[in-house]
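Here's the structure, in structure tokens; my notes come after.
With one protein chain withheld, the remaining protein chains of the complex are depicted in position.
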Amino acid sequence: MLAKRTMTLNLTAAEMEALEGLARRKDLSKTAVIRQALRLYQLVDTRVAQGEKLFFEDELQRKKSELMVLG
Amino acid sequence: MSTHATKLKHVATGKLVDAELHDSLSLDDLLDAEALWAPAKIQIARELLNRSVPRSEWPQSLHWNWAEKAITLKPYAPGPFSAYRLFGLRAEERWQGLLLGCCVGHPTRLAPVGRDLVYVEFVETAPWNWQPSGIGQGPLFKGTGLQLVELAVRWSEDLDFRGRVGLHSLPQADSFYRGACGMSDLGPDPKYRQLRYFELDESHARTFLEEN
Partner (left out) sequence: MAGTPHKPLRFPSNRENLIARAIAADEAGVSVGGLAAELGMLREAPGAEPRPPTSCGLDALARLVQFARRDHALAPDQFASRFGLDLRELVDLESARNVPEPRVLHQLSVALKVSYEKLLVLAGHRVHRDETLEREALRFAASSRPMDKLSKSESQALHDFIRALHD
């Protein structure tokens, strides 16, 4: 059986509000949002570690800007 | 890794055979499957050439070589907090099909727009389960494709994504996703070489899993 471990996370009121907003918009529980955030962080981290870069692209304005990810 | 017992149909005898759904594989398993499937693909290519089957009728994934791409697959390695998860269906001690899903970075295009879904990056059945045009080969087993899609839908439910799934189909598979899987066809996607994009929304996911 996969053992679960518990962690307590202290957030400011503003951070909690942002988390709740994300959960509402994405129709996910707050826990699911945090898990998705960790997956995204790991995905970016893995690919940047391999030498790739992460960009935001605005197709209409034809602009591309790099997201700086600090290792 | 966990497994769940299921069945496939052995076409020649019509009998149901025992099989297993695997819901947590590694890239090693993908490469193991490729090692097994590659000789069968070469054999199919040989038959297609010998019988002068037009190129347009060849299986569209025949030339894919995942072993060659192994280095580039590292970012897609499944793991805790990986965005990727690899599923498989095994029978007679051989991989009969694999599916790689991704749960980050692919928002829904059907209403409600912008929600999370499981995007199917890759799904392949073993070459002996194909029915390539013009060489008289029928599938050894039937039942792999839909059960692999079922794994993606159940993962989506498990993630709180309500069973939503998206994918870009190769043309030879368009009718499978539109028909058997009941997915909505959102048409050719210029960002994916005009491959048609299909999406399963929450309601159709429930129908798919027979929960309606």
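A few remarks follow.
Just so it is clear, A and B label the chains in written order, and each chain counts residues from 1 on its own.
To be clear about the criterion, a residue touches a chain if its C-beta (ideal position, glycine included) is under 8 Å from a C-beta of that chain, and two chains touch if they have at least 3 such contacts.
Just so we're clear, the structure is a prediction, and the values are computed from it rather than from any experiment.
In the complete complex, the hidden chain is touched by one of B:I44, B:L117, B:L148 or B:A205, namely B:L148.
For chain B, the residues touching the chain absent from view are 1-2, 4, 6-9, 16, 21, 23-29, 59-61, 63-64, 69, 72, 76-80, 82, 85, 97, 100, 109-111, 113, 119-125, 129, 131, 139, 142-148, 150-151, 154-155, 158, 167-176, 179-180, 184, 186-189, 192-197, 209-210.
To be clear about the criterion, only the chains that are shown with their structure count from here on.
The distance from the centre of chain A to the centre of chain B, with each centre set as the mean of the Cα atoms, comes to 27 Å. Contacts from chain A toward chain B in the complex involve residues 25-29, 32, 35-36, 38-43, 46-47, 50, 52.
Contacts from chain B toward chain A in the complex involve residues 74-75, 81-83, 103-105, 112, 114-116, 159-162.
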